[in-house]
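The structure's right below; bear with me while I get my questions together.
The other protein chains are all here in position, but one chain of the complex has been omitted.
Order as written gives the chain letters A and B; numbering starts at 1 within each chain.
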Amino acid sequence: MNASYLRYAGRRLVQAVVVVLLAYVFTFVVISVLPGDPVTNTLRNPENGFTEEEIARIVSYYGLDQPIAVQLWQSLSHFLVGDLGVSLRSNLPVTRLVAEVVPSTLALAASALAVALVLAFAIAYGTQNLPRRYGQGVLRAFPSLFLSVPAFVVGLLLIQVFAFQLGLFSVIEPDSAWATFFAAVALGIPVSAQVAEVLITGLDHESRQEYAAVARSRGLGQARLFAKHLLKPSSLPVVTVVALTVGELLGGALIIETIFGRTGIGSLVQRSVSTQDLPVLQAVVSLAAVVFVVVNLLADLVYPLLDPRVRTEPASASGKAGLGEAPEQPILERQVSVP
Amino acid sequence: MTATTTVVGSRGVATVRGWSAVVPPTVLVSFAVLLVVLLWSLLPGVLASQDPVNGVPADKLLGPSADHWFGTDHLGRDLFSRVVHGTASSVASALVAVTIGVVVGGAIGLVAGSAGGWADIVLARIVDVLLAIPSFLLAVVIVSWLGFETVNAAIATGVSAVAVFARVMRAEVIKTRRAVFVEASVLQGGSRTHVLLRHVLPNASRSLLALAVLQFGLSILVIAGLAFLGYGDPPPASDWGLLVSSGKDYPTAPWLVYAPALVVVATVLSVNRISRWLRRTD
Partner (left out) sequence: MTTTHAGRWAGRTRRAIQAAVGALATVTLAAACAAGGPASSGGGTGEPHDGGDITFLIDSLGDTWIPNNSSISSFQGHIWGHVADKLVYVDEVGEVSPWIAESWEQDDDATEFTLHLKNGVTFSDGSPLDADAVVKNLDTWAFGAPDAGISPIGLFPKTYDHAEAVDDTTVKVHFDAPTLGFVPTLGYHGSILISPKALALPAEEQADLSNDIGSGPFVVESWKEGDSVVLKKRADYDWGPEAVGHTGPAYLDTITYKLVAESSTRTGAVRSGQADVAYNATPQELDSFKDQGFVVAVPRYLGFVNGYRLNTRVAPFDDALVRQAFQHGIDRDEILSTVYTDDWSPAESLIQSNVPEATDHSDSFAYDPELAASLLDDAGWTEGADGVRTKDGKKLELTLYPNPYLATSKAIDELVAQQLGELGFDVDIQAYDVVTFGERVSDNTSLSNYEVTRSFIDVGTVASILTDAENGEDWFGLGESDPRTNKLRDAVAQATDLDERAKSVDELQEHLLDQAYFAPVTQIVQRIYVQNPELHDVTYNGVAYASYYTAWLED
């Protein structure tokens, strides 16, 4: 660990903090300009027959009559000391709501990532070691296929077959092991496609290198070559891709949790969006940004340590921290969350 | 740019072939699928003669048959006809999303890449923010801001893709700027705008095209996902995602889900195949 690495680490850290704060302000502005809020919406329901004066008093209790700038300042200053406020929809502390749903989403995302990695490595292995004529072409098409199937279709299919037909899991207990596994499959499939693409690209590249040819000429079998030499260098970019898919796992959870009836961050967002519950959305978006930024920060910090070939000084023409800061290769494979 | 790029660069490993190279059969099939989709969106009335809006209530929830290739829905409407008539809107909304991504993202990337300095740093942070918010979450927040309609879902999808396009564009611009022939042009006294238009843009647009094609397929999926969650147009609109979404309420008629879903998968798969082929041949 040298001075240049520390400078690099410091720069990335500052950037991460700035990004999280900007994400917070961005969400606040977007949601605040929405017409209405859950409190006013409920009160204005004509079935209630409230007078304007009654409505004004209740709205003022929630501080929703303040100018946006004041609301933003109050919200931001509370956020900075860890106070996420009170949900406008449920009247419960946001911290409690988020804490209740995080474990379920974490379990789902972790399982989905595991499923994705296993699938991706299996596919990648096949593309290198199956007879070229039979398996390879088909396997190479898998990532494309995985990226083309909407996750909600996969989810509906899995529930129909494994929960209702085979009775393998109960939709009433969405946190059971099997239920989590199948939800993870639906969520993990598009992610596995991205990991597999990077792996296959890397493996193809490595296997054309001179050292691979040398190893082959010395009689090293394809399987041993794969395991001993090709896999490690090809796997390194996976670290970066996985870090980038964190956001996708969270985004995809919106749909998968709804389908599988899981109470997680995704379903919390669903409920909050439909009622414009600003404090909760604010907290979730910020949390997602923090997770994404932290994971990617870790990946960027760990990467140079794993692979000594990586330089840590900015190499771009501008010489400043620009858009190209993060590894650029996987950009084409970098997907918007595929639902 | 970290040196990760120097370790693995997709373009570096891609097999470079000329455009004249034989077009693989799967790509031909993909083009054929897209041709069908194009015809569906241009001439829906010719290719599906049954009324997509007014059904025969007595014929509700019939399974696929010779009369109704994809079966009928809960109001006795021919599902094939609805899929065909929903094509234009599904394709158009994905195009809107891609256009927003390309234009806005491309502009940001172009400015950041060619201006450098503070503009680059500021734009970089904006793009980082957009990247840090999970794009589907971002799309949901934006669509709830704009209102739950398909066109808004398309806009939201486009905005959530801006960051990706911005990054690619900027990287391409910087790469091209440093290329020998561009530096030569600058040395010969070419104006900044001239260099940008003459050299940087055409070079960058190639990888942008491959990304745009890929993004088109993704946008179909994202918009369908938003429709599935209820953020789409009302009936009798028959966008593909809406068809799947309303079909799921009738588990006794599984074709209502799987027929439009298959159309989505076939379209997106073809688009992905073509995008991959473009990347290999550029």
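As a convention for this text, contacts are C-beta pairs under 8 Å (C-beta built on N, C-alpha and C of every residue); 3 or more make two chains touch, one makes a residue touch a chain.
None of the values given here were measured: they were computed from a predicted structure.
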Absent-chain contact - pick from A:S207, A:T275 or A:N296: A:T275
Contact with the hidden chain (one of B:W40, B:F148, B:F216 or B:W255): B:F148
Per the touch definition above, residue among A:S235, A:T258, A:Q282 or A:N296 touching the missing chain: A:T258
Residues belonging to subunit B that touch the chain removed from view: 53-55, 57, 60-61, 74-76, 147-148, 230, 234-236, 248-252
Interface with the unshown chain - residue positions in subunit A: 35-36, 38-39, 41-51, 54, 57-58, 61-62, 86, 89-93, 96-97, 100-101, 159-160, 163-164, 167, 170-172, 258-259, 261, 263, 267-268, 270-271, 274-276
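Here, only the chains that are shown with their structure count from here on.
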Subunit A and subunit B: spacing of chain centres that average the CA atoms, whole Å: 20
Partner subunit A, residues of subunit B touching it in the complex: 1-10, 12-13, 26, 109, 112-113, 116-117, 120-121, 123-129, 131-137, 139-142, 144-145, 157, 160-161, 164, 166-168, 170-171, 174, 177-178, 207, 210-211, 214-215, 217-218, 221-222, 224-226, 228-229, 241, 244, 248, 251, 254, 257-258, 261, 264-265, 268-269, 272-273, 276, 279
Contact footprint of subunit B on subunit A as seen in their complex: 15, 18-20, 22-23, 26-27, 30-31, 33-34, 141, 144-145, 147-153, 156, 160, 198, 201-202, 204-205, 236-237, 240, 247-248, 250-252, 254-255, 258, 269-270, 273-274, 276, 281, 284-285, 288-289, 292-293, 300, 303-304, 307, 309-312, 314-318, 320-329, 331-339
